[in-house]
Each structure stands twice: as C-alpha cells, then as structure tokens.
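Heads up, one of the protein chains got dropped from this complex, but the rest are sitting where they should.
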Amino acid sequence: MILVWLIVILMAGGVLAWISGKVNRALPRWIALGSVLAVFGMTLYLWLSRPTPMLGSPWLVQFDQPWIPQWGIGISLALDGLSLLMLLLTFFLGLLSVLISWREIQSKVAFFHFNLLWVMAGITGVFLTMDLFLFYFFWEVMLIPMYFLIGIWGHENRRYAAFKFFLFTQASGLLMLLAILGLYFIHGNQTGIYTFSYFELLNTTLAPEAARLLMFGFLAAFLVKLPVVPFHSWLPDAHSQAPTAGSVILAGLLLKTGAYGLLRFVIPLFPTATVEFAPWAMLLGVVGILYGAMLAFSQTDLKRLVAYTSVSHMGFVILGVFAFNEWALQGVVMQMITHGLSTGALFIIAGFLYERLHTRDIRQMGGFWSTAPKMGVIAIIFVMASLGLPGLGNFIAEFLTLVGSWQANNWLTVFATIGIVLATIYSLRIMQKIFLEANHLEQPLADLNAREMLIAIPMVTMILWLGLYPQPFLETARPSIQEQLQAYSGSEAKKEPIAQANVTGEPAIPEKTASTEKPEESKPYSNLQILKSSN
Amino acid sequence: MGELLWLIPALPFAGALLLVLFGNRISRALVSAIGVGSVGIAAAITLALGIEFLSTRPDFIRQEVWQWFDVAGFSPAIAFHLDALSMVFIFVITFVGFLIHIYSTEYMAKDQDYARFFACMNLFVGSMLMLVMADNLLLLYLGWEGVGLCSYLLIGFWYKEPANGYAARKAFIITRVGDTAMAIGLFMLFQHFGTLHIQSISTEAAQVWSVGNETAMIIALLLLGGAVGKSGQLPLQTWLPDAMAGPTPVSALIHAATMVTAGVYLIARMHVIFALSPVAMTAVAVIGAVTLLIAGFAALTQYDLKRVLAYSTISQIGYMFLALGVGAWSAGVFHFMIHGFFKALLFLCAGAIILALHHEQDMRRMGGLRQKLPVVFYTFLIGAASLAAFPLVSAGFYSKDQILWLQLAGENGNIWLYLAGLLGAFITSIYTFRMVFLTFYGEEKTHVGHKPTMAITMPLIILGILSFAGGFIELPHNFGHVVLFSDFLAPVLPAVQVVEGLTQYEWMLQLLAAVVSLGGIFIAYLFYYKKPELVESIHRSETAMAIHRFWYSGWGFDQLYDTLFVRPYVYLSKLNKSDFIDSVYTFLARITQGLHQLFSTTQTGVMRNYVAGIVVGAIMILTISLLL
Amino acid sequence: MTLTDFQHLLPLLILTFAVLVSMLVIAVGRNHKIMYVITAVSFLAAFASLFELRDVGRYTIEPLLVIDGFGVFYIGMILLTALLISMLSYAYFEQREERKEEYYILLLLATIGACMLVVSKHFASLFLGLEILSVSLYALIAYLRTRERSDEAGIKYLILAAFSSAFLLFGMALVYASTGAMEFAGIATAIAGFTELPLLLLTGFGMMIVGIGFKLSVVPFHMWAPDVYEGAPAPVTAFIATVSKGGVLGVLIRFFMEVDGFRYPTLVLIFTIVAIASMLAGNLLALLQRNVKRILAYSSIAHLGYLLVAFLAGNEMGVEAVTFYLVAYFITTVGAFGVVAMLSDTERDAEQLEDYRALLWRRPWTAAVFTAMLLSLAGIPLTAGFVGKFYILAAGVNTQLWLLVVMLALNSVIGLFYYIRIIAVMFQQPEADTAIQPRSRLRPSIYLASVGTLTVLALLLLYIGVYPSGLLQVIQGMLATATP
C-alpha cells in the first residue's frame, strides 16, 4: 500500500499545489517540497528498514488490485532493489528540483509545481508498475507535464523543443504499445489467460520471429528515451530549452526510465532475441558514446553540451545492458544513478550561471574561478565525475560496465573505452571555457549562496559516497539484477543458445520456480563466465 | 606500527579536504601549517614505518580499510599493501614531497591562490601515495587518475593564461590515452584472473602462463601503454615539456620526482606479467632507449631552463625503462630514487633562479648567478653532477652505471641498447653542463631580485646531500660491493641474471662511462664557456639550424599529432556541430509539411471539385470491386 | 403493430411527440427557454425509456426495425449526446438568432433520424432514417441565415449529400435487383447462395459505400467536412461530427455484421484503403491548419479512419472497440465544440487559432477542459481517448491487421502535432494587446449551463480514462445480446 501512497501523495500534492496558488504565491513551493520530502522519507525508510529482500524473491513490497478486469489489467505495483534505487534517485533529484526552482520560476508558480510533481508521479509509476498496461499508462503520464515544463517555462526556443520531445517519445511509445498488445495476445492465445501482468507474461513462449518483432517494439521506446544515437536528436533540444528543474528531471530521471525499461522488460521478456541483437545494440552503444562525445565537444551552448554528454554516457548503459552479466548490469544501475547526479549537477550549475548571466553561451563565459571559487570547486567535481575520475560514482559505473562488456565483446569495449578519452576532452573544455582563462565580465560573478550550496553539497556528498563506498547501492540492486539475468545464466551456459532456439523454436527460459540465486552463489556463476570467454 | 599505514595517504587527503573547505577563510600561516604539516606527519610515519620495516623485514604489510565494492566476485578493497617497492616510493614521495611543500611556502608566498595550491599539492601527495600503496590495480588506478587530475589542476594553476590551460588539458588528455590502454589491460587481467588483486595476479600468472604467452604479452603491452602515458615516454611524451607551465615546485614534485615515475612503478609492480612476455620487455627497453635519445637531443636545444629539465626527465625515465626492459628491476627503481632526489633538486634550484629573476626562464637571459646565489649554485652543481653521472662522487653515476652495465651483462642485454644508453649519457652531460655554464657563469644579464631564504635553501641542501650520498647504498661489486638497496628490494623484485664471464670487464665499462660523462662536460665547457663562438658557427649553418629547430620542437611530435589527431577531430566535430542526424528528422518534418500543402490544395472550396472528388472516389471503389 | 411494438419504439415515439408539441408551442408563442426545456426533457424521457429496453434481447418489428442491445446502446449514446448538444446550443443561440425555436425541432428530428438508423434492418428504414437526418441537417447547418458561411456550408452539404444519397439509393437498387431482398438478413441469405458475387451486386455495394462514406466523411468523400464544419454553428458542427456519424456507423456495422461482409476480401480491401487514406489525409490536412473548426473537421476524418481499423477487425472485440471509441469520441468532440461555442461571440465563432492565444491565462478552466479534450483526441492517458485508442489497437493487433495498426500509430504521432499545437497556443504567454481585448460575456445563468455541460464532459472524460471498467462492462453486456 505504501507504493500507492507514493504515487498518490505526489499526484495529490500536485493538485493541491495548483489550487493553493490562488491563496499564496509561495504556498505551492512549500507544498511541493513537503510532498517530495514525504515520499523521499518513505522511500528512505523502506531502504533503511529492509536492506535485504525476503529469501528467494527479489521483491520487497508488492501491491495488487484489479483495475480493468475485463482486459486483465491490474494496478500491480512491486518494489525491488532496482526500483527502490530508482525511486531514491527520483525523489532526491525531485527535492533538488523544487529547491532550484525556488528562485528561477517566478511565473505561474502553482502550475509549475503541479507539473513537477506529476512528472515525478509518472516516473514513480513507471519504476513501480508490474503491469504492462499500467506501465504504458505512466510512461505517457510523465510526458504531458514534462511537455508543459519545457513548453511554458523553457528558454527562447521552447516550443520547438517541447514539440520535438513529445513527438519522439510518443511515436516510440506507440510502437511499444503495439508490442505490449502483441505480447498480450500471444500470451492469451497460448494460455487462455489474457493479462497484462508482467509476472504472467514472463512465461510467454515466443517464436523467434515474433520475439524479435516484439522486442523491437519495446526497444523503440526505450532506445528513444535513453537515447541511443540515431534517435537522440530530441534530447539536446529538450535539455537545453527546459528550465533547470526540467533539465535535471529529464537527464536525471526520464532517460533512466529508458534504461530501466531495458533492464526490467526487454531483457527478461525476450531472452533469445536480445542475445541475437546484442552485438548490434552494443555497437549502437559504442556509436553513441563516441558520437555524443564528439558533438559535445563542439557545442557552444552549455546546456546543449551537457545534453550531448548525456547521449555519450547513456551509450554505456546500452552497452552494459546487452553484455548480460552481473558486472555490466550493476555498472548500468550505477550509471543510472551517478549519471543522474553528475549530469543533474552540471545542469544545475548551468542554471546557476544562467540566472546570473542570462546566457548559456560558453563563449561569453570564462574566468569565473576567480570570483566564484565555490562554484568552481563544485563544477570541477562534477566535470571530473563526468569524465569518469575514480573516486567518484561515475567511475564505478563505467568501469563495471566496461569490465562486463569486455567479457561480451572485446573490440566494442575497446572503442567504448576510447570514449573515456573523448569524455576527457569535452569535460575539460567545460572547465576551461567557464571557470578558467580570463574573466571578461564587467561585474564579478556572484558565488553560490546558501540555498545553492544546500543544493550542491548533498550532490557532492552523494557522488563521493557512490564513488568510495557504493556497496549499499550495489547490494540493494543485486537480487533484482540476478533476477533479470535468470534467463541468461541458463542459456549462456549452453554455449549456443541462439542456434538452439532457432531450431526448436523454443527459447531457453528456465523455470521461474528456480528462484533467485543467493548472493553467495553468485561467485561460481561469474567464474563460469570468466572461463567461458576466452579471446 | 602497521596499523598506521592508512594514515599516510589519509593525512594529505585530510589536508586537502580542510583546505578546500576552509582554505579561503583561514590565514596563510594556517594554510601552510595544514598543507606542509599533513605531508610532514605522513613523512614521519613513513620514517617510523620504514625503520620498523627494515628491522623486522616482513614480506609485506597489508591493511584493509574497507571493502570498496563487491560485484559477482569482483571485490576490490580500499586496502594498502606495503612492501619494499612501495616503501621506496612512499619514502621518496613523502620526503621529497615534504621538502617541496616547505619550499613552496616561500615560492608561492605571494600568490593569491595560496590555499588552492596547497590543497592541490596535498591532494596530489595523497593520490600518489594511494597509487603506490594500493593492493589492487583498481585502487592503483584511482591513484593513477587522481595524480592525473592534480597534475591537470597544477599545470593550469595560473589559469588566466589560456596557454597554461592548454598545457594542462594536453597533459590530462594524453595521459588519459595511455590510461585507456591500461584500463583495457585491467579488463583483460580481470577476465583471466577474476580479480585485480596484485599479489594474486602475480602468483597466479606465473603458474597459469608460460613465458611467451600471447595474452600475457597483450596485457603487458596495454599496461605499458598506461606507463608510457604517465611517464612521458615515446610516443606519448609530448605533454611533459608543456607541463612546465605549472609553478616550479609542481614541476619538481609531479613532473620530475614522483608522478612521472608512476609508469616505472607500474612496470616494476607488474613485473611478473612483463617477465612472461619477452616482446613486451623488449618493447619497454626499446621505448626507453629511443626516448632517452630523442629527449636528450631535444634537451640540447632548449633555452627554457625548465624545458631542458623536462626533457631531461623524459630522458632519465627512459633510462629507467631501459633498466626495466632488461629485467634489471631494482636498477630501474634505484635510478628512480636517485633521479627523484637530484631532479627535484634541479627543479627547485631552477625555481629559486626563476623566482630570483622575476619569472625569467630563458637561459639566454641568465648568467653569472654563481656569486649571487651561491647556495643555489652549489646545490645545482651537485644535482647536475648527479644527472650527468659525474664519476665516483655523484649518486647518479652509480645508478646509471648499473643500468648501463646490465645492458650488456644482463641476460636480456643487447649491445645496441647499451650503445644508446652510452650515447644518451654523453648527451646528458652536455646539456646538463650547458645549463650550468649558461646559467651560473658568464656575465649577469638579469637583475637578481628575490634572494632565497631558509624555506628554499634548506630543502635544496637536504636534497643536495641525498643526491650526493644516495648512491652509496648500492655500489658495484668491483667497487665496494654495497647491495643494500637491491637486497632490500629482493623479496619483491627478482635480481637480474648476469651473464657469466663478463664480470671481469666491468671496470672497462665503468671507465668508458666515466670518460663519456667527463667528455660531455668538457664539450659543454668548450662550447658554452670557453668558446661561445663555436655555438655561433653552428648557428650559421643552415642544416644545423634545421636540425636544431627539429630538435627544439621535440622532434616534431606535436605537429604530427596535431595534424593526425587534433585538427581532424576538431574539424569533424565543428563540422558536425549542428548534428547531421537531426537534419534527417527535419527532412521528415519537411516532407510531412509538403504533403500537408499538397493535400491542402485539394480543398478548393469549390463545390464542383468536391463533386468530382466523390466521383473519382466512386470510380476507384468500383474499379477495385469490379476488377478484384 | 402491437402494443409491445410501441413499447419498444418508445424512445422514437417520445421524440416524435416532442416534435409535434414543439411545433404547437411555437404556434402559440415563441419562447426559447420553453423550447429548450421541452427538448431537454424529451431527450431525457427518451433516454429514461431506454432503461425498460435494457435487457431487450433481440426484438424485431418486421420488416423494418430491430431493437437489440446494440441499438439500444447506440440510441442511448445518441440521445445523451443530443442532450448535451442542446444544452450547449441554448447558450449559443440565446445571444444570436432571433428565431431560435425551430432549431430545436430540427435537432429533435435529426436525432430521430439517427436513432432510426441504428435500429434499422431494412433498406427502406435505413433510407428513411438517413434522409430525416440529412434534411434536418441541411436546415441546421444553414440555420444562422445571416452568416454567409453558414449558407455556403448549407448549400454545399445539401447538393453533396443529395448527390451521395443518389449513389446510395442506386446502390441499394442494384443490390435489390441482384438479391431480391431489401432486408439485411434476406440479402445475407441471398449472398450466401451465390458461389461468386455477381457484378451487379458488387457495383451496388460499391455505390452504397460511396453514400455511406460520404456521411462518415472518409477519404475520398471527405472534402465537404471542413467547409461544413467551419460554416455551421458550433453546436450543429458538434452534432454532425457525433450523432450523424455515429448513427451511420451504427447502421454500417449492423449491415456488415448481418451480411458478414468481412468474408469478402474486396470489401475489406476497399475499407482498408479508405481507412488508411482517411487517417493520412485527415491528419496531414490538419497539420498546419489555423482554423480550429477545420482542424477538428480534419481530425474527425482521421478519427473515422481509426474507427474503421477497429471496424475491420470484424469481430466482437472490434465492435466493442468501435463502440467504446465512439463514446470517447462523442464526449471529446462535444466537449471540444462546446468550448468553441462558449468562446464564440455574436459576430463569429471562435475558430481562429489566434482566438485561443494565452487562453490558459485568461480563462484557465475553459483552457483546461479544452486541453483535456485535445489530449483525449490525441489519445493521451488519463483521458477516455487513450483507452479508446488502446482498445482499437488491441482489436487491430488481435486480428493482426499490422499494416493498419502501424499506420494508426504513425498517424497518432502526426495528429499529436496539431493537437498540442493548439495547446501550445493556449499556453503561450499573453501578449499585451490581446490580453486586454474585451470580450462580451454572457448572462451568468446561461454561461453556467455551458460551464456545467463542459464540466460534466470533462469529468466523464477523466472517469472513463481512469476507470474504463464500468463503461466496458456496460458495452460488453449490451452488445453480447446483439451480435447475430
């Protein structure tokens, strides 16, 4: 029930914030802050109170309630380590988003906070639902408020950006809807039970051809959202035009829903098809890493630059997801969190600068270190995080991802690793152009004030914590990651799962009754991986 | 004592943290106290630990602070491993680091970003200690990248000058190229051993792989890539001369004594892997030999005092690589230590000179400083003697002689490598004393402003003593036969196998080395003191000047990389600034708009056209229904 | 005709009675409010009488009509829609035409026609219903005589509708000629006897499609739609878009189910082409259009295309999907035109995109309702339109009409563009000059009627969007009894 409350509090808070705008201009902010704090507290409590799941199942909390029984749709919410981490990230960034908007947003405050909270409600729903219909429902619910956030409070080119964002995500989402329906009917025809329940659909037996098509349907949505390179072009516009809170939520959370979808749905639902597609997906990832990094280097709009770094970083996510091993997937989960923090922080800094300078053009910046050293220190920490400096969270993420992907594909990993050099190039350029060199400004740039430090310090703490002692997070994610990999540990061992599946037409899905391996048992399996892949 | 191990890196880190948080709000004295004090205490602990280490002689001391993370068996810890090799490095880092910190309190006294400087320096010392004390390669990598960051921050310390920023980025990016190779090496190591714990890898690798194993070779070469990047060896050496843009204490600490030798440490640390691959060993030696020559020639032509020293650093690290490449592990590490002393000394002296001459670095505008800065002169002379391997009385002689000797006598030795080393030694002594003569002799060209005080001279004197006396702990066996150093390292690094029957000729080679060194000094004396017109005559020759320019530019590597990598990348990137993929979607949108326009023209508003439309539709439907 | 026959025809009879009473009332004296009340009450009464027929099963009034769950549901839908439209009309006409009373007679008549359509099972009743509907519509469209565009729309609709009726009739005649029956069931039996469909029959079907297609305004018979939508008064437009099309679609479904038209690949092919063309042309035409009423016209063309997708699924689920979608579409369309009607002034309807600029800041609730309607048209969750579109897609996927389904998805995206374009205009920052533009406000009481209607519609929209189960249950229950 706590899961429903999470969503309900956010939605109700949003409506309340909207209404309260009539009473008082500041009230919406406090209401928004209060509701986000409430849900953050609840999630934190969940995390602290139950660090390990019940034996044999990765699920920590579940909630089931029929919704549209005629179609087998239920309000089925479930929380495992992965979703828990994502929720923590969501509410953490949500809290910061409310704080950064405190000064930035001055028009239509009430409606802004309504949208902010509803985006978060949608994202929360996406991370929690175990019903594909409901998943799609929330997937769309998060779009509209986001559209408004960009379209109303964005920068000069906001309408174009908002349109682009909406059309891209909607188009890809519809393809996913088709795939969901396809799966629904295939499953229904097989078993006679028509349901959208994730747990039921996991048991669907798919012909290879059908599996491939359905997988592409799901992929379409997630790859666009992630985004992967040929489908990324909505992102720079949306990110650069959105208000700071919008950018933070876009980069920190919305992109993560794509990664989450890959982990939660694509991998377990289509084990054989994904194995087949894996090299291509990894290639897309690598292309994304390199292409994004290259484009980031040439941008002059700070937010656009950071947006392209997101493209690059998200390349690691898809690279890792399709490596199918625990290291890579843990790396992906870490990447989701750390990228949320580091890129979010960079956007926040861009927001701070914009508030002071009213420009995002880095050609008009420079030398701010001398007058704003605090901002400089914060910036350098996150710039370093973005180039993957060890000791900061992103390093753990990228290193684990690459270690994992190396087991799967050597050459692509090599190119992905080269991406880190390119990351260095663009990251240092940010530092150079904004904080170093000579200062052209007539008035000195004000350094961070207390409220801004209140935003920055937690992020720095988090990124350091993630870099130096990520174990609590990894521990939380572990059971669910092992669950997602279930389908692979079986087929990988047989060495040629694809060929087999094609001959018999039956993908190698192991019995679901064989529940999660215990953490202690993970080691032999990983050894198996090591021995298997020789080059 | 062993439980204090973690304090050694933690103290500088703590110092850095304090300075970052409060540096702008506290007095300079307190900043110095924190900055210098943290490293000083670390040095004291190192000393205490070292004494205990020497007396008890354990194989190693390990201390795990916490488990970093643990993913499916990949479980690196934040754990420190202290053995003889690390001991040597820690010693150099903390002591030289401490001295340089003291020196900096005076050198940087007038700088407005005093706290930032010490914060970065402390951070550097901490990271460097992390690097050499790590018990697994991932933690080592953390230190490795950490020092890279500090190097970046400190090279670009005076950030208002864009050129400094450029040099800083160049350093970071080029070393990152090497690091990428190293990272891939780590992936491979992990793939094969399921761990990055150095000791486990070393023991297992020796069991699993035989000599000549291809995987071992690839891994060794990849690690070498990392080492080459960090240590400024060919082909990634180009960043080091530019790195001199940083304050001189930085050059002394990071770009001479410690960080740039991280590559040496890495190879020595992973010597088991390297030993398994003759190809990689040869590669190390050849890279060393070629680098030391190229850098030596380049050093000959530089006018900037610090650039000469930078090239000489590259060249001397070449020697270390040369030693490592033939399996003379302890000789390489020995040279590292001695080099750390005398190169730090030389840089600090150079810093004193630069400070005295109002940040003048061009040797052509120096001269006659012998009387004005006597302490600097004599300590510089000791350093120069050591660098030039002045026979018998300099530490450098013993360390370099050992390397040269083992090129021939060592099992993997090679006459060409030896000759390269010998030629290098000759050039070294020429450019070294060129510096001495140009700077300290002749007439005074620039007014001496700041006279160094205690904070500068004391470190110089201490380092001078070390550069002079450091060599006596390891003497050739026909000449005292002191093997304190190699004995100390023996549990970690195997001794080199000396070919039978060559030992008797060792004195001839020593003599040759001495002659070469003295010959170099003589030539420098001739050209730059006695008969400067000889230099003039060289400058008149067109070919000589072409070569001069070529050497001066560091053998054209910068231009080469510029045309090969930098400019194409920047060009491509700028070309695609607006993202051509975006135009695909724009095109789609255009098409849709075009279709809209097209369809709109059918809506004429004239009723007869609508009638016609219906008729056309009817005809189509009837055609379909009748024909199909 | 027996008493039970009358009982089953009660809704139609009530409406007819209301028409007669209205005429008498007008003859006695003109009063807008009374007329409005009579109309509303009669709609309500007719709707209430439907509850008697809820579990009717299948009751035929030979040879013309059949009352079954399907028909009852559609009649209910039509009646409610008509009621809502009449409520909107009251406010709309109050401030315009001086002779506004006859409007309600025409509205009632048109509604009777539509109701007739959905229960007819014979060409004659089909024709009668269609023509009652059409002839009333001619007058309704041109009701605001003083407006040029109203007349233009009226004459266009008249000529074109009559023209297409001729096709329909000729087609019917040909079908009759080749089968000898005008009852749907009779035609079905006759067709079942043929080994190969005779040319005459195919030609007849083809010509009927022209007639029906015109009423549904599907491509290529769609060209009248934007002009008529633009020219007609906003409530009438809403009526054309909903009741008229719903009725025709109802009879189409009935006819097709009866003769099992889905067995014939030719017919399926024709409808497939028509569906795809409608979706594409409708959406593309609307893309950069700046007249909101025309946008809605084009969007209705596209929506009919979507509906045909579910229709082509040809099974129970398809019919359910069509019905569900129609409900959602009715609510949405009436709501959208309601907003248009509410914002209109005495001079002209609020149809230019500029009229909506910064609406959110001027009239936030109206803008919110309109936004909800547009999002529903676009098929965004939390609205009925989403569930409807989902249902259609489900029906399509179920019968593996991949081409149609993918086209639908693609077109939804194109459609999205112009819906959110309107929304974007409404959300724009108010500019100094438009903000102060004075707008004549209606009397509060009348204003409230519209506001109430819109609120009800918006709530319904959300309710169905969030909890479609209830409606779904009703539809499935009603239709289960009907499908032959």
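By written order: A, B and C. Residues from 1 in each chain.
FYI, contacts are C-beta pairs under 8 Å (C-beta built on N, C-alpha and C of every residue); 3 or more make two chains touch, one makes a residue touch a chain.
We take it that contacts and distances are computed from a predicted model.
Asker: The chain that is not shown, which UniProt protein name from "NADH-quinone oxidoreductase subunit K", "Branched-chain amino acid ABC transporter permease", "Cytochrome c oxidase subunit III" or "Peptide/nickel transport system ATP-binding protein" does it carry?
Answerer: "NADH-quinone oxidoreductase subunit K"
Asker: Considering all chains of the complex, which shown ones does the missing chain contact?
Answerer: B, C
Asker: Check the options C:Leu13, C:Ile26, C:Ala45 or C:Ile159 and report the residue that touches the missing chain.
Answerer: Candidates C:Leu13, C:Ile26, C:Ala45 or C:Ile159; residue touching the omitted chain: C:Ile159.
Asker: Write down which of C:Leu10, C:Ala173, C:Ala368 or C:Val456 is the residue touching the left-out chain.
Answerer: In the full complex, the listed residue that touches the missing chain is C:Ala173.
Asker: Tell me which residue among B:Ala163, B:Leu484 or B:Val606 touches the hidden chain in the full complex.
Answerer: B:Val606
Asker: Against the chain that's been left off, what residues of subunit B make contact? List them.
Answerer: Listed in rising order, the touching residues are 600, 603-608, 611-612, 615.
Asker: Counting contacts across the full complex, list the positions on subunit C that touch the omitted chain.
Answerer: Answer for subunit C: residues 123-124, 127-128, 131, 135, 138-139, 142, 145, 148-149, 151-156, 158-159, 162-163, 165-167, 169-170, 172-174, 176-177, 180, 182, 200, 226-227, 230-231, 289, 291, 294 touch the chain left out.
Heads up, the rule we're going with is that only the chains that are shown with their structure count from here on.
Asker: At what distance in angstrom does the C-alpha mean of subunit C lie from that of subunit B?
Answerer: Chain centres of subunit B and subunit C, defined by C-alpha means, are spaced 78 Å apart.
Asker: Can you give the whole-Å distance between the Cα centres of subunit A and subunit C?
Answerer: Here subunit A and subunit C have centroids separated by 43 Å.
Asker: Quick check: in the complex, which residue numbers of subunit B touch subunit C?
Answerer: So the residues of subunit B in touch with subunit C come to 592-593, 595-597, 599-600, 602-603, 605, 607, 609-611, 613-614, 616-618, 620-622, 624-626, 628.
Asker: Quick one: which bits of subunit A touch subunit C in the complex? Just the residue numbers, please.
Answerer: Residues of subunit A touching subunit C: 67-71, 107, 133, 136-138, 140-141, 143-144, 147-148, 151-152, 159, 162-163, 166-167, 170-171, 174-175, 177-178, 181-182, 184-185.
Asker: In their shared complex, at which residues does subunit C touch subunit A?
Answerer: Residues 375, 380-382, 386, 390, 393-394, 397-398, 405-406, 409-410, 412-413, 416-417, 420-421, 424, 427, 429, 467-469, 472-473, 476 of subunit C touch subunit A in their complex.
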